[in-house]
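What you see is the complex with one protein chain gone and the rest in place.
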Amino acid sequence: MANLTNEEVFQDKVDQEIRIEPKDWMPEAYRQTLIRQISQHAHSEIIGMLPEGNWITRAPSLKRKAILLAKVQDEAGHGLYLYSAAETLGITRDQMYEQLHSGQAKYSSIFNYPTLTWADVGAIGWLVDGAAIMNQVPLCRNSYGPYARAMVRVCKEESFHQRQGFEILLTLSRGTEAQRNMAQDAINRWWWPSIMMFGPGDEASPHTAQSMRWKIKRFTNDELRQKFVDICAEQVKILGFTLPDEELKWNDASGHYDFGAIDWTEFNNVIRGNGPCNKQRLDARRKAWNDGAWVREAAMAHTEKRKNRMAAAEAAA
Amino acid sequence: MANLTNEEVFQDKVDQEIRIEPKDWMPEAYRQTLIRQISQHAHSEIIGMLPEGNWITRAPSLKRKAILLAKVQDEAGHGLYLYSAAETLGITRDQMYEQLHSGQAKYSSIFNYPTLTWADVGAIGWLVDGAAIMNQVPLCRNSYGPYARAMVRVCKEESFHQRQGFEILLTLSRGTEAQRNMAQDAINRWWWPSIMMFGPGDEASPHTAQSMRWKIKRFTNDELRQKFVDICAEQVKILGFTLPDEELKWNDASGHYDFGAIDWTEFNNVIRGNGPCNKQRLDARRKAWNDGAWVREAAMAHTEKRKNRMAAAEAAA
Amino acid sequence: HRPLVQYILHLADTALILGHRNSEWCGHGPVLEQDIAISNIALDMVGQARMLYQYAAEIVNTTNVGTAATEDTLAYLRDATAFKNLLLAEQQNGDWAVTILRQFFCSTWQYYVYTQLAECKDARLTEIAAKALKEVTYHIKWSAEWVIRLGDGTEESHQRLVQALELLWPFTGEMFIPVAYEKEGIAEGWAAHIQSLQQPWLQKITEIFQEACITVPERQWQQTGGKTGIHTELLGFLLAEMQFLQRAYPDSEW
Partner (left out) sequence: HRPLVQYILHLADTALILGHRNSEWCGHGPVLEQDIAISNIALDMVGQARMLYQYAAEIVNTTNVGTAATEDTLAYLRDATAFKNLLLAEQQNGDWAVTILRQFFCSTWQYYVYTQLAECKDARLTEIAAKALKEVTYHIKWSAEWVIRLGDGTEESHQRLVQALELLWPFTGEMFIPVAYEKEGIAEGWAAHIQSLQQPWLQKITEIFQEACITVPERQWQQTGGKTGIHTELLGFLLAEMQFLQRAYPDSEW
């Protein structure tokens, strides 16, 4: 072992599926990749609260209201786990917020689309959470311990959310014509953005190989995307709706569904900040952060006061 | 004439029903009384925009929306006439606003009650505008020229508003049970506050005599109140509703309707600032004023710039 | 059973409307942990409202054969004049100080009300109250801590808390003035004897205010009406938003 470099020891652990922990040596690029990925993931949870949160006050029944509220709250919780995991890599939550608010950090582009009807809440649960899970389940086995453990908790809740989303759509599918139209329209609007959640095609995804060697990633974007399409193409039949892709059809030879070409222009446009809600989402978060500044200051000032009072009391004793 | 004092000349004009104009000599107390009364009246128009304005965005038909919007806009116009009339007495509009916002100036207490249903818009038109007209018609003949002329314009529009209010209630009275209940409930809530709009009873109204001698006032509070009750007691029958006063009944001997005792405790309470909406109304006006400060500054700065540019152009020519 | 139903609706509406207001914070809180906390309280409030509405619906349906009241018809198909929530619950979120203080006042009131109801003569209310009590106990603790933190924090936070107090205090008196249906309930033993709760409520408030370095206002004029359906102008807008889907798509399952 004495002859092995840090790098070799590290890669050896990764290869043997031994988790890397915060105090272990790790390549700087590994650390930076993880910080970027985990914080981006955390930001996505936080920004992701907004489109669905938009319907909490208008949920059409008390049961749905409670479920939705709990779900959005879960997302805040996921953000919390993930920020904590990222913090073990030597970045603070405030630094990550700063990167988010300045536009330096990314978050999942899907949340730059608006939620226009109640059915969107169902479509987000079914498609967006569905795609997220597909991405996230392999992350439960990723090489960095704190991240992997956070993902285990996240995934458990996400699959619950996905079922709830599907159930909303199922209820709408059995409802009035207006409700069915609402649901089909939501699926039409969310399908392609969901497909794009897996990121660019493998040929345009240069970091995949390194990430797979580090076991931060275990499947390529296109592998996961295909899996997702295969599942949704079946599930949509249960709903009695259609996916907005005329080229979607089963391919006996490949054992998968073929599907149409993705409009990467739109994808890149939204990533560049030109989605329907990019400005609104970031503005909402910045506003929450700025409006909350005095609250955070007050809390800190109070803690400080208490500490001083306790110290004074001890000194006097 | 040479032997007459200013005071005597003034009172002589008043007695002969000759209008006092801004440049005429007038007793300082007359001037102050008028400033107080006219500005209070102007403030009432402005604050009075709020309770009804509250329903513009929720008016139940496009026609009603247009009528209501036009009405509230008329009130702004009345405010404008009246502020102008008061300005002829040597006070600026900004000074009057300052008095309103600081709580020093009064406005009609009626506007400290909330508008809770659409029927309130009808009840305000019928009762509140009705009471206002009763107070205002005699003011068209008051001794101060600018005020009298402003009141002529105000009164013309007000009687139009009252008819519109009555018509809203009439429509509701012919509507569903829910609509009839809504209307009766609104009448119940607005009746007594409307009755109180005529101010304290004559025995508690010490300035009445002087104001009548100056022909600022032409009837006592109780005279006008009685006239109002007599009219409403008849009109309510057309609506098929009732006024919330068990003691209300025709008195053959007096040739008027008798009515129950007024709860002056409530009246005084609301005047002292303890009405349901006193804080809300003033806060709304203060907010509009403060939020508008940069707009007014910009307008002034721009006018100044233009003036300077024109002066410079002339100088260069 | 009309007074009993009205009383249950009064409790349910208060919980729902307060929960609705709190839920408006979800995604917009000043600190992520507190975003979660306030959403959690909103969730508890909606949960309590549901238990109460379900009970009210059962009574209504039993009493009037042929009606099909549910928790949702009660929440979504009544207009403002039928709502019986405390005026305090419908007041706008304002800043964090207003939200915190509103919660502290309401939770403390709910705590004493549910404590009495947990021992009242109506078995179902007893059950619901006992369950709610556990949640409310935590809500008081959480909101009281924040009242202290803001009052004894920075100069700005202190000032904001004082302004919140000015805004909300006139809406607290209503809590302790029984209306007709409450009086019947007090006589029959299924409603909290709210007059007797004013003292302990005030004591709890005073205690926390002391720590927060702010003072309980002098006696002053108090707003009333919420319990009998006479609300502030805010409730109509809240309901228009909350009830939109049920109103726009009647007779649909969601």
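For clarity, chains are labelled A, B and C in written order, and residue numbers in each chain start from 1.
The rule is simple: contacts are C-beta pairs under 8 Å (C-beta built on N, C-alpha and C of every residue); 3 or more make two chains touch, one makes a residue touch a chain.
Computed from a prediction, not measured in an experiment: that's the story for all the values here.
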Message: By the document's own contact criterion, which visible chains does the hidden chain reach in the full complex?
response: A, B, C
Identified contact with the non-displayed chain, of C:Glu58, C:Asp79, C:Glu184 or C:Glu211: C:Asp79
Message: I'm checking contacts with the chain that's been left out. Which of B:Ala29, B:Ala76 or B:Ile238 qualifies?
response: B:Ala76
Statement: Interface residues of chain B toward the undisplayed chain are 46, 49-50, 53, 56-66, 69-70, 72-73, 76-77, 79-80, 83, 93, 118, 168, 171-172, 174-176, 178-179, 284, 287-288, 291-299, 301-302, 305
- prompt: Which residue numbers on chain C touch the omitted chain?
  reply: 79, 236-237, 239-241, 243-244, 247-248, 250
- prompt: On chain A, what residues meet the omitted chain?
  reply: 54, 58, 114-117, 182, 185, 189, 269, 274, 276-277, 279-280
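Note that only the chains that are shown with their structure count from here on.
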- request: Would you mind telling me which chain pair, B-C or A-C, is linked by more contacting C-beta pairs?
  value: A-C
Task: Indicate the whole-number Å distance between the mean C-alpha point of chain A and the mean C-alpha point of chain B.
output: 58
Whole-Å gap separating chain A and chain C, where each centre is the average of the chain's CA atoms: 35
Task: Return the residues of chain A touching two or more other chains; collapse runs of consecutive numbers into ranges.
output: none
